[in-house]
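One protein chain is absent from this view; the other protein chains keep their places.
Chains here go by letter, A and B, matching the order in which they are written, and residues are numbered from 1 within each.
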Amino acid sequence: MSALAEQSAVAGGTSNPSQVRAALRLGRTRLGLALCLAVIGVALVGPWLVPHSPTDFVAGPFQVRAPGAPLGSDNLGRDVLSRFLAGGKALLILSVLATIAGVGLGTAVGAIAGYFRSTIDNWLMRLTDVVLAFPHIVLALLLVATFGPQPWLIVLAVAIGHAPRTARIVRAATLGVVEHDYIRAAEAVGVPWPSIVFHEIVPAISSPLLAETALRFAYSLTFVSSLSFLGLGLQPPTPDWGVMINENRLALTVAPFGTLLPAAALAILTVGTSLVSDGFSRVVAGVDRGIKS
Amino acid sequence: MTHKGIVIKGLEVVAQASGAPIVDEIDLEIGAGEIVGLVGESGSGKSTLGLALLGYARRGTKISRGSVILAGTDLLQLPERVRRLQRSRLVSYVPQDPAAALNPALRVRTQLAEVLRNGRKGDVESRPDLATALQEVELPSDDSFSARYPHQLSGGQQQRVALAMAFAARPRLIVLDEPTTGLDVTIQAKVVATVRRLCRLTNASALFISHDLALVSEIADRVAIMYAGRLVETGPARALLDSPAHPYTQALVRAVPSLDHERRLTGIPGQPPSPHNRRVGCAYAPRCQFRQLVCDAEMPASTFLRDRTLRCHQWRTVEASGSKHDFEIRADARRPGNTILRVQRLNAQYGDARVLHDISLQLGKGEAAAIVGESGSGKTTFARCLVGLHAGWFGSIQLENEELPQSAVKRSRHQRKIVQYIFQNPYGSLHPRRTVRSSLVRSLYATSDVDREAARLSADSALESVGLSPEVFGDRYPEQLSGGECQRVAIARALIHEPSLLVCDEITSALDVSVQASVINLLNSLTRERAMSILFVTHNIALLPHIASSVVVLRQGRIMEAGAVDRVLSDPSSDYVRNLIRDTPRFSSHGDQAGLLH
Partner (left out) sequence: MPNPSGGLSIAKLIAQRIGSGVLVLVAVSMIVFGATYGLGDPVRAMLGNEATPERVRAVAHELGTDRSLVEQYIAWVEGLLTNEAKSFATGRPVSELLGPRLLNSMILAGSAGLVAVLLGVAGGIASAFWRDRSLERLASLISLVLVALPEFVTGIFLVALLSTGVLHLLPAVYIGSGTVLDPLALILPMTTLVLAAAPYILQLARATMIEVLESDYVRMARLKGISELRVVMIHALPNAIGPIVQTIAIVLAWLAGGVVVVEFLFRFPGIGTAMADAVTNRDLPTVQAISLLIAGLYIVLNILADVIGLLANPRVRHGSR
């Protein structure tokens, strides 16, 4: 090898610069991922493991322990364990759909606004401002009041709340990236603008985007479960963790599992997702100072 | 009250986490009123050393050993609170970027008054007041000026305020960390003259840190050369630069472009090691032509040689070989072929402001031309118009006899192919998430219809032609490359299109001097081999003889002067160009100190 190559091999280092890998090296990301996967596992596999159907009556209401119901019965006498195992799937699916829709739309809007700036940026951001003028929950409640609590509406209501917030973040990240010369180099050589936005800019902002997606997913979970808690999301008799918490909280002192089990599951999932999001943010901010001097 | 200067002994700064030394075994003396230039490339630790003289260590580092003695006190032995009080009084600091160092929320007079309040109690009479402090740096001393906020000042004015803050409390030592980087040559000359004047006036010692050897040669009495955290050679400025004794100093001197020397630029292969990669033995050995086994085994101790201090095992061999200068002629005077670029009455604007006025020039096939100007001259705008990155222009640009549309988007594939652009910032011009090969291939797809295999082959051959092995570099990411390597990749990305015209926009301004030389030599040989024309945009006049045969000088969007490089440099017809040449630092191998000191 030439002296040049040898020197570079020494100085070049061995790290794969992929930021996903860097984030996964952090303890908190790993912990967060583990927590998420644990709860997601329960939510997805749970429905197949239920000892009873979630709508069957197995005992009197609010029994803390009953034959066939190791964790007790809920407000109508159904098996808490079965309802808990079955109660995560719908929540998860709706949250994922809402996150994908909201982040996808928001990314497109934000990246385009950030790349083109001038009039397009102005109009897109005005539009964003109007939607952002609503507290997210008020917007969702408005829609539910009009159309009633239907699953597609829930996804729409949550996604509409995510899109402008994501657009803001993506736009800011795009502005940071768009001044770099590699974008100019692509323009100079004639790469068409959709390719620049989606193949140059979006990969360059992948870390803040991943952090934001994880955060949005945590919000989706919070939101959908809050709506169910209010009685305005998934409706009884569907088993759902938010619904369960609402139904069973009267008997918190007597039969706590009906409330605390779903609450704990929600808590672990949202905290896990936030840890993962934090991990990505740290990689972006370069908080991992040991690597760079 | 006379002072005996500053004595630094055994100074060491380490990284707290790993214990790896960033700066090591520093012994240096600076006499009263003396200016010592500290020269080093990136990663040499020169900034860290400068800060250590104030007893300051960056987060994650600490000063582990050594003493800094001035006015009878060892600064490093003082407890932190007392040490802090001594700043501004005993030693002060001028940072590289004054905009970042001035608090945007406080007025100029507030920030200046803080320093004045901090002065030594005994020197009340000799200390200036606010107005005088401003006058000393040739700034207006009236209230309306001192009430300004930093963002209301120009870059040069901000730097002068920084200087005023440094000198106001009459410290014994001033540490200046690259104080003129980013300033235009004329402003740089004035700032440096001010520094010199104030040092004489206050009898302060100064450490002038810079990577610019030519600049240092003009202002410093003595020079210290730093490499990988150690001082490798120290001595009187003139003598050291005329006959350098350390191999690194010799190589550095050979790499610096200077208007006076008719000599080829020679780069230094490889790059300096980072603090984490320092080795046993002499840090420079891997790049040194005099390397022997003992150089890898142990660090050389300091040798005292006549007027020098030196760290080299092989100094006898080096001395015996003499410092040869290559007196070859540099940029070949090529016979330009047919005109391939014709620009006629080009006018460009940003919004309503006109930045280029009636620019016309011609470039022949295989010709190398330079566009020179200070900031605001419009040289970058001109380059961007050529390649279609700036669409706000009218006039005519003809490439290979075709009129070019204003923006790249409207140009044909062929038109986009034959002119290529290389940017200033090596790291910013490559996509951080793509491998080198992927960036090259993707660029090629935009102008040529090739299949994957052919694209890969073209990418590999482009890498080879810039001296990078495709097996080693093809799959690397930009953050794994040095600045010089990134710039070579950028050149490869341009070459892959087989262009007729290469537009280089300040492509070496962000590189170390030794790397700059290699890149320039690479460009020269490439343009020669391929009969490619090249337009080199730069602010550094000293580079001209090495890169171009003809030059166009721009000032505020207008052509001041144009012609053959030799003629313009030796006999400029405009005062502006004459002044530019005068203000550009240089070091001559003759005894006289021309240049700044008038």
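Quick note on the criterion: a contact is a pair of C-beta atoms (placed from the backbone, for glycine too) under 8 Å apart; a residue touches a chain by one contact, two chains touch by 3 or more.
Since we're looking at a predicted model, the values are computed, not measured.
Only one residue in the set A:L76, A:L141 or A:L175 touches the chain that does not appear here, and it is A:L141.
In the complete complex, the residue from A:A218, A:L234 or A:V283 that touches the missing chain is A:A218.
Within the full complex, the residue among A:A90, A:I169, A:I205 or A:I245 touching the omitted chain is A:I245. Among B:A17, B:L106 or B:L457, only B:L106 touches the chain left out of the display. Although one chain is not displayed, its contacts with chain A can still be listed: residues 28, 129-130, 133-138, 141-148, 218, 221-222, 225-226, 229-232, 245, 249, 252-253, 256, 259-260, 263, 266-267, 270-271, 273-275, 278.
Against the chain not shown here, chain B presents residues 51, 54, 56, 59, 84-89, 92-93, 95, 97, 100-106, 114-115, 118, 144, 147-149, 151-154, 165.
Heads up, the rule we're going with is that only the chains that are shown with their structure count from here on.
Contact residues on chain A toward chain B in their complex (touch as defined above): 1-13, 15, 17, 180-182, 184-192, 200, 203-204, 206, 289-290, 293.
Considering their complex, residues 15, 17, 22, 59-60, 269-271, 273-277, 286-287, 387-389, 408-409, 411, 413, 416, 420-421, 423-425, 428-434, 439, 443, 446-447, 467-469, 472-473, 476-477, 479-482, 485, 490, 493, 497 of chain B touch chain A.
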